[in-house]
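Yeah, one chain of the complex is gone here, protein chain that is, but the others are all in their spots.
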Amino acid sequence: MRKLYGTALTAVMASAALLTAGCGQGLLGGGDDAGSGEKKDQPIMLGMLIPQSGSEAAIGPYMSNAAQMAVDEINAKGGVLGRKLELKTADDACDPQTAAAGANKLVTAGVDVSVGGYCSGATLPTLPIFDKAGVPMIIPVANSQELVDQKLKNVFLINGTGGQQAAAAAAWMTKEGAAKVALMHDNTSYSKDLAVRTQKLLDEPGGPETAILEAVTPKESDYSANINNVLAKKPDYVYWTGYFQEAGLLARQFRQAGYKGKIMVGDGSVSPKLIEIAGAEAAAGVYATMTQTPETLQGAETWIADYKKKFGSDPGPYSNQSYDAVRLAAEAITKAGGTDGQKIVAALEAIDGFPMFSGPLKFTPEHTLSTGGFQILVVKDGAFALQDALQ
Amino acid sequence: MSQLVWNGLFVGSFYALVALGYSMVYGIIKLLNFAHGDLYMLGAFIGFAVLGAAGGVSAAMALPLLLLVLVLTMGVTGLAGVVLERVAYRRLRGAPRLSLLITAVGASFALEYGMRAAAGADPRVYPVRLGGTSLEVLGARVTLQQLALVAVAVLLMIGLNLLVTRSREGRAMRAVALDPRAAALMGIDVDAVISRTFFLGSALAGAAGVMAGAHYGKIDFMMGFLIGLKAFTAAVIGGIGNIPGTMLGGLLLGLLESFGTFWLGGEWRDVFAFGVLILFLTVRPTGLLGERVTERV
Partner (left out) sequence: MTGPGEGTPPAAPASAASSTAAPTADPAAPPRRTGRRGAGPRSIASRLMENRWAGLAGLAVALLAPFVDATPYALSVMTNAAIFVMLAAGLNIVVGYCGLLDLGYAAFFAVGAYTSGVLSTRFDLPLVATLPAVLVVTVIAGLVIGAPTLRLRSDYLAIVTLGFGEIIRVTANNLDVTGGPSGIYGIPGLTGGPVSFYYLTVLIVALAVVGAARLGRSRLGRAWRFVREDEDAAEAMGVHTYKVKMAAYVAGAIWGGLAGVLFGAHLSAISPTSFTFLQSALVLMAVVLGGMGSIRGVVVGAVVISVLPELLRDLADYRYLAFGVLLIIVMLVRPQGLWPARSREVAK
């Protein structure tokens, strides 16, 4: 018996010794790596939370590739303030818990600016973490109103908000003379928010009315039951606010079910994959509400070509926002003259007319885009093309 | 109304095909094979690769070619199932049953993210698509291709049922399912029978994967997850381990979803389907056709 006690005691003592030995970052270690001024020779670190696993994993590479491209371009020109940029990605799996751990990991790694954030629900718990660490956040994609409602000084949204997109969608459908609109979403926060906001706008007198608000389960293959519900209300316009995989299936299955009206999709669905999944025939004439994309922008052909050359595939949803987030971060650090969080925030607030894909940038007092810059695209000859700039 | 029924039956026949493998494996080694849905995914990707290798095909040749691909894929997916059993399950047969559950979930992760590493996270689109010339049957819009797919599914299921109830191999399977020890004493090679069962179940899942790919077009590495859960549900509704019951269970689940969407909207569909399922099981605790078995008296 005594021997056992002895062994256990030794084990405890050994582990205690081990614990005290490596106190570099422990409670007694006295934070020797936290905020000790400028690290002149080290690279400036940009952190990026993106989904790399789980249901939204397909989006991750589009974002990280484009961000990496911006980093490489800036580094090729000598970096920022004489220092190189370095991109550090972390998986958020579109899950709050994983995202919070990932955000903490980035903070611990000492990132200077965060340029990630895709799922609003997973981005929310990361706000206080970055805030506490004094890390400014330039959120490229997540755009839920709740992010704004936190009123955190360090949070900047460079994607158009749901309200702005809903306004664009409602304006276009009114212009088109739609009578009954079916709104379909995938029951995720971004998609539902956009659908419900559009519904509110349509409910105002004049213009089209909402025929039905239908939710589908994402990641399935057969939406005939939902389509059946929608067609029973005989709409002449369908607006899908979710992502491109379902958009492709829906467009195809709507046409197979004999639907003759018009189909429009939100910005999450603008991808060549939509056309591929739906097939050229079913995709033709599908409208989309979208911020300016490389495809619709004059002079962006080289950007697309560069991207293709580097990664062997087309840029996808949110590639351009991610690219811009890195460029904007570099600009703000340059203006701030260093990586001090507060100075970067001040520099971001002061930015006026910085050229981005979505147009010249100036933040509102709420730290969102002053104009969403939403346009209407249409699928023509197997690709998205500009239909109406909605000016 | 008839449209709702048809939609439900069509989706349900996919569930049934996948659920059969679940049910057979459960029947024989009492394992909830969580990786089964991923074999469906694997089948879809194998079919995709084979079609890609075949190159461009004219529309007229699409159907025969797809049938050929279907058979090939069934073979390859079946073998994958056999390998899965060898690697992840066989050594644990004597261990607590839930240990197998862990390796099954582990295998599921490995298959999903292995495929992600191999084929990328982006969805792929089948090069050959079954189009849709639709016709009206009893007021429901039905396409010929849908009918063809359902016919294939039904044929596969009938074939399986015959195999299990009439053939020597089938008898061996049933014997092992009833009592592996006694079966072994009677000279049945239990390992071989289990391998065969995995082959059959996985082949059916692979067939469903190819059919889904050809019909819906889009495939991705996570596509097996949801249908795996659904198939498990279907297998239980029908009486897990019972083949005709499982087929019925698949169809019933498809119908439940179709009508649930119609009555309550897409948001509440799963609540409806599971709610009905729970109520049903409280009334009939062993599923549609499952026999009431007194456990270990």
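Letters A and B name the chains as they come in the text, with residue numbers starting at 1 for each one.
Heads up, the rule we're going with is that a residue touches a chain if its C-beta (ideal position, glycine included) is under 8 Å from a C-beta of that chain, and two chains touch if they have at least 3 such contacts.
Fair warning: this is a prediction, and the values are worked out from it, not measured in the lab.
Q: Which chains here touch the chain that is missing from view?
A: Hidden chain, whole complex, touched shown chains: A, B.
Q: With respect to the chain omitted from the figure, which of A:M45, A:L85, A:A101 or A:A166 is a touching residue?
A: The single option touching the absent chain is A:A101.
Q: Who touches the missing chain here, A:L124, A:I138, A:M264 or A:M356?
A: A:L124
Q: Of the residues listed, B:V83, B:L178 or B:A192, which one is in contact with the missing chain?
A: Considering all chains, including the one not shown, the answer is B:L178.
Q: If the hidden chain were put back, which residues of chain B would touch it?
A: Residues of chain B in contact with the hidden chain: 24, 26-30, 32, 34, 87-88, 91-99, 101-103, 105-114, 116-117, 121, 164, 173-174, 177-181, 184, 229, 232-233, 236, 239-243, 267-268, 270-271, 274-275, 277-279, 281-282, 285-287, 290-291, 293-297.
Q: Against the chain that's been left off, what residues of chain A make contact? List them.
A: So the residues of chain A touching the missing chain come out as 1, 4-5, 7-9, 11-12, 15-16, 18-20, 22-23, 25-29, 52-53, 89-91, 94-97, 100-102, 104-105, 107-109, 119-122, 124-125, 128-129, 132-133, 144, 146, 150, 187-189, 192-193.
As a working rule, only the chains that are shown with their structure count from here on.
Q: How big is the gap, in whole Å, between where the Cα atoms of chain A centre and where those of chain B centre?
A: Result: the chain centres lie 35 Å from each other.
Q: Could you please specify the touching residues of chain B with respect to chain A in the complex?
A: Against chain A, the touching part of chain B is residues 3-4, 7-8, 10-11, 14, 113, 116, 120-123, 125, 129, 132, 134, 141, 143, 212, 215-218, 220-223, 225-226, 257-258, 261-262, 265-267, 269-270.
Q: Help me check something: in the complex, which residues belonging to chain A touch chain B?
A: It comes out as residues 53-55, 57-58, 60-61, 187, 214-217, 219-222, 224-226, 228-229, 245, 248-249, 252, 256-258, 273, 276-277, 279, 313, 316.
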